[in-house]
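Of the protein chains in this complex, one is absent; all others appear in place.
Going by the order they are written in, the chains are A, B and C; count residues from 1 in each one.
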Amino acid sequence: MEQYSSKVMEHFAHPHNVGEIENADGVGTVGNPVCGDVMRLYIKVDNNTITDAKFKTFGCGAAIATSSMVTDLVKGKTIDDALKISNAAVAEALGGLPKVKMHCSVLAEEALKSALDDYYKKKGIPSPVKMPAETGHEHEGE
Amino acid sequence: MEQYSSKVMEHFAHPHNVGEIENADGVGTVGNPVCGDVMRLYIKVDNNTITDAKFKTFGCGAAIATSSMVTDLVKGKTIDDALKISNAAVAEALGGLPKVKMHCSVLAEEALKSALDDYYKKKGIPSPVKMPAETGHEHEGE
Amino acid sequence: MRKVYLDHAATTPAHPKVVEAMMPFFTAKFGNPSNLHDVGREAKNAVEEARSKTAALIGSKPEEIFFTSSGTESNNFAIKGLAQANSQKGKHIIVSQVEHFSVLHPVKTLEKAGFAVTAVPPSREGLVDPAHISKAITKETVLVSVMHANNEIGTIQPIAEIGKITREKGILFHTDAVASVGWIPVDVQALGVDALSLSGHQFYGPKGAAALYVRKGVRIKPQIEGGVQEDGRRGGTENVPAIVGLGKAAEIAAADMGNRAASLTPLRDRLLAGLKQRVPDMFLNGHPERRLPHNVNVSFLYVEGESMLLFLNMEGIYVSSGSACTSRSLKSSHVLSCIGTDAAAANGTLLMTLGTGTSAEDVDYVLEKLPPIVERLRSMSPLYEDVVKSRKKT
Partner (left out) sequence: MRKVYLDHAATTPAHPKVVEAMMPFFTAKFGNPSNLHDVGREAKNAVEEARSKTAALIGSKPEEIFFTSSGTESNNFAIKGLAQANSQKGKHIIVSQVEHFSVLHPVKTLEKAGFAVTAVPPSREGLVDPAHISKAITKETVLVSVMHANNEIGTIQPIAEIGKITREKGILFHTDAVASVGWIPVDVQALGVDALSLSGHQFYGPKGAAALYVRKGVRIKPQIEGGVQEDGRRGGTENVPAIVGLGKAAEIAAADMGNRAASLTPLRDRLLAGLKQRVPDMFLNGHPERRLPHNVNVSFLYVEGESMLLFLNMEGIYVSSGSACTSRSLKSSHVLSCIGTDAAAANGTLLMTLGTGTSAEDVDYVLEKLPPIVERLRSMSPLYEDVVKSRKKT
């Protein structure tokens, strides 16, 4: 495996926005403990703008760092702009991810989309959210 | 390969009885340069006793040492006793030989027998010499 | 900061005396053992001395020891070499499901080449039942391979019992003793095995030297071909310094053997008991008693292994998550899944393996640092959140 970037290690060691938001406007939980990663993302939306985001993650170093980064990225964005955040953008903001850990950034994107989807549903608005294609985990070795 | 004994190295470094005997009473040449060993043994016989023996050998350390030893062993022996010298006796007198070099002692026995055979033939006596079975070289590795 | 290396199942440092023994063979005594001159002879003698010492550690004859480059190579050599050389007897192989991949993958390769394979499942504690082996044997069975001790969960198998069965039936028996040699007594006669793998870097020898014991008279097909080395069984210029180092490590282990288990077992138990006391929702994997004296394999619910490993690393504590040899793999341990550990829990597994230099203070340092890490990660875990909430409800 390639090494984690210092940015990844920073976000892993001191993750931003850890926690829950009581009565969140949107919550998304994605992943599967069997595969080793579960992310839950909470958002608070005010006037079409994401005013707060928090997460809880069960997973590896990259999973925690991407969760931290994606919550950083969405705060202050309109929901339309938030929808445009791709996994590549999350990975890039972290200074890159090891190839075998790219799926963590996909999971972060999924968690965000899932939270936004939940927001639309709660609002009763038809959801424009398209979930990214499930890439699956690249299983190294065996 | 096992190591040569110090006795072998002694006889190899300072072989006894190297040379020719002019007008020898018996000469035997055995072996094949293709296989890496040729021994020629000369004997001088007086009154049924081997009074001198010399050799020339093309071959490895063990071939030279066994030649040296077999000539030592036969000197002073009656031809009947000389006929009883076996390859095992030559090897033993040298403190043993590496397994892959045992064929050299066989060659030494053959050389002696061949010289004795020649002696009988020159004398016009029916030869009682039985040549030892050709054991062939054990080829190690490939 | 204190540095506590608890990953001895992955690799050990070479013993200082091992390094000292190796040093001359890089430069002053650098010969190739195949050469007849003094420079080669010196190297040859050193290799043969190491062979004797390695043999002495496991109760074999020197000429039954074949040096290889790793435990992985020894296992490949044993499995493929024995099966190929004896296939006239039959084409059925029996292994346990908890073998190392360096046994399982060669077995898979043989399967593709026409061999039939039975993989016997272990118990919940990782034990292979000799009766299961017995039942699996057919007329076609040519080889049984069961590891001596499992490198992940530490369970020690009943090899002598299995050896009795295979001997009775005239079937070849190989054991992968890479995880146990040097840590607990291993004797090929007592175990009744025909082949046994060991690896130097697993017990304070150097990397690059390992061995396969093959009982005299047992046929094995060379896998690295084209050299007269190792009696024609394994080609390639011998790694003389590493082989010398392996010999030295074997000598040291033999002398220290009584001491090793005696001093490691209480430390292992201190670590496990301390963790149990401090961390809820945690359990031991493997057999509680029949286990390697330096092995602690525990699963922490609701947290993931790599993140624990990385936080421990920041504290100067070095451990493995999941399998010692495949911790770069995302796939969780096949051993844990074979013994029925829940997949999510398996993802929260740490493997801590102590060494001869581990002190009680080291253990206490881990007991101080690890529980808060688990706690912190649980506070970030959605799985834990769900559990807490559901507990509150009931």
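To be clear about the criterion, a contact is a pair of C-beta atoms (placed from the backbone, for glycine too) under 8 Å apart; a residue touches a chain by one contact, two chains touch by 3 or more.
The structure presented is a predicted model; accordingly, all values stated were derived computationally and were not measured.
Only one residue from C:Gly71, C:Gly163 or C:Pro382 touches the chain missing from this view: C:Gly71. Although one chain is not displayed, subunit B still touches it through residues 1, 9, 12-13, 15, 18, 20, 29, 33-34, 36-40, 56-61, 63-64, 100, 137-142. Seen from subunit C, the chain kept out of the figure touches residues 5, 7, 10-14, 16, 18-19, 22-23, 26-28, 30-32, 34-40, 69-73, 75-76, 100-106, 109, 199, 201, 206-209, 223-228, 235-242, 306, 309-310, 312-313, 318-321, 325-329.
Keep this in mind: only the chains that are shown with their structure count from here on.
Annotation: 39 Å between the Cα-based centres of subunit A and subunit C.
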